[in-house]
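All protein chains of the complex are present and in place, except for one that has been dropped.
Lettered A and B in written order, each chain numbered from 1.
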Amino acid sequence: MDITIQDYLNILPLIIIAAGILISVVIEMYAKNSEKILPWFSIVIFFSAGYYALFTVNSQSVLFSNMIVTGGTANIFFFLFCFGAAIVSLLSIDYLKKAGIYFGEYYILLQSAVLGMMLLANARDLVMIFIGLEQMSIPFYVLAGFNRKKHFSNEAALKYFLLGAFATGFIVFGMGLIYGSVGSMSIDAIMTKFGDVSTNAVFIIGVLLFIIGFSFKIAAFPFHMWVPDVYQGSPTTVTAIMSTGGKAAAFSALFIALSPFFGDVSFNIFKPFLSALAVLSMLFGSIVAIAQTDIKRMLAYSSISHAGYMLIGVTSGLASGTAGVIFYLAAYTFMNLGAFGIVSMLEGENDTNLKIDDYINLGKKNPLIAGLLSIFMFALSGLPPFAGFFGKYYVFISAIESGMTWLAIVGVISSVISVYFYLRLVVLMYFKEGNEGINPTVSNTALLGVVIAALIVILIGLFPGSIIELISTFVI
Amino acid sequence: MNIYDLIFYLFATITVLSALAVVSTKNIIYSAYNLMLTFFGVAGLYVLLGADFLAIVQLIVYVGGILILILFGVMLTNKVNGMPIHTEVTNIIPASITIGLFAGIVLAFFMNTNWKSVTTEFPATTIQSLGKLLMNEYILIFELLGVLLLIALIGAASIARKQ
Partner (left out) sequence: MIPIEYYLILSAFMFIMGVIGVLTRKNAIIVFMSIELMLNSANLTFVTFSSYLGNVTGQLFVFFVMTVAAAEAAVGLAIIIALFRNKQTVSIDEINILKW
């Protein structure tokens, strides 16, 4: 096992983040005003790792005795996680002060959660998926309860922790059954032995338990019960990274574990289960979101329905479906980050200004913020010129290609329902008589982060063809 | 029936009974002590399966570490004199129906799978091969676990401190 300089260069994003965590710990220990230094330090780390990952997207290799892969889709995910986390760091600078949790550890935990997501995205072995999952989840449990003086935050952390650990139990037991039937935990070994085990009942149950465990993490319908409460109770910037990066990482792990099945008839066993999850999540999320009065809860239900749309792409079992979901995740990450970013900017002290009615007349009081929020709402609802539309388009096309047109039709119906609650917010901001509503004070760093997210959403919407082409070249 | 079979049944009984007790007793302290018996029974089964190193680690980490943490949790969150340490049980019926179905499926598949019985000889001790694997193929994971433990330490300290 010789490791060359080139190998080190290939895993440089991982090394940057891991070294960043250790340096941050030292800064936190010795610097007096670490909470002022650490956000900028972590932005530099995230930005350099993300930029480097995008730059070296073509250098694909398999390292550490088939533990991890670099290049290709893994690097695209690296870019998503790192840029997402950089935007979250920008948002957090003023938010943490406002929420009274102005501590440096926040950024250490954020960096380690990003390290976990990256490990999930480049895993090539079930052991790596497990370690990546825990490396991501444990910092999230803490971050959810970071506002430890508040009941909301404590309860969010407890619920997230108990259900997250419950899901881990399913995943580990499922891995045990997969290991027992295959004799190894490496994805390559599963691929070579796939012909023998694909009809083995123990193997199928193992994969099913694995999917159930990850359904908790991606927040699909019957396993969604923690989502609204945790998203509402956690600090808003934490919710932003949890609902985007966390979901994208869980999807990437699902793709890695299911990759031996794609293009094989035995995948048909999972299709009814996966399509039921997809349909229920889409419809449940869209319909329940209409009844919400709290904006964070509304976005939480919307994220459940987005998990449903993405599951359509997984259900198709085609390369075009995988590419479509990765495109969708890229668009979703930045539009949802932007939406939560604006919520975190407008949020007042002690959880005020979080009702949907607080957004009335925002268009008159702060046209810039209202315009940005409208962009994100249009994109989330999937209206044509923005990124969200193309994500849904590619995913629905893959469903039709795999002969499940009905799934695409349900998806379209659910998108039409969801337009109502996204656009209701836009209507409230611009077309409401009277003078009620809040007068927001806007933080400049957070505004910068939101503007970057908006620019990326617009860029993805302008050049969907070249982006999906880039992704498709790496999806086999 | 030889002596090893007897030992298996002994540890299996301990494990089953104490696992039942963990989820069914009303008193949280009894649950914690039964959990200790379960860990102990599982450690015994590890020995029977030839995993000597894991049996020791099970005793040190689970019984000596995690269980003590849980007991601390119980002591810190229940006012032992005054507040009751009894806890309740809810929604048994829906839970038992879903779980019964699930259990039936899993057990049926385990019974019907045709396990090719190969008796493999384990070396007298597994420590050497485990150590070699850990330091070669799984070195990356070994390093990452170090980071994970550091983060857990920082996280737990930052969320539980007073101030």
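FYI, a residue touches a chain if its C-beta (ideal position, glycine included) is under 8 Å from a C-beta of that chain, and two chains touch if they have at least 3 such contacts.
Quantities reported herein were computed from a predicted structural model and do not represent experimental measurements.
Set against the missing chain, the residues A:Met67, A:Ala99, A:Ala157 or A:Met404 yield one that touches it, A:Ala157.
On the side of chain A, touch with the chain left out of the figure occurs at residues 127, 130-131, 134, 138, 141-142, 145, 148-152, 154-159, 161-162, 165-166, 168-170, 172-173, 175-177, 179-180, 183-185, 225, 229, 232-233. Interface residues of chain B facing the missing partner chain: 4-5, 8, 12, 15-16, 19-20, 22-23, 28, 31-32, 35, 38-39, 42, 45-46, 48-51, 53-54, 57-58, 61-62, 65-66, 69-70, 72-74, 76-77, 87-92, 95-96, 98-99, 102-103, 106-107, 110-111, 115, 117-122, 126, 129-130, 133-134, 138, 141, 145, 148-149, 151-153, 155-157, 159-160.
Basically, only the chains that are shown with their structure count from here on.
Between chain A and chain B, the centres computed from C-alpha atoms are 31 Å apart.
Remark: chain A residues 1, 18, 21-22, 25, 64-65, 67-68, 103, 105, 108-109, 112, 115, 119, 127-128, 131, 134-135, 138-139, 141-142, 145-146, 148, 157, 200-202, 205 touch chain B in the complex. The touching residues of chain B, when paired with chain A in their complex, are 105-106, 109-110, 112-113, 136-141, 144-145, 147-148, 150-152, 154-156, 158-159.
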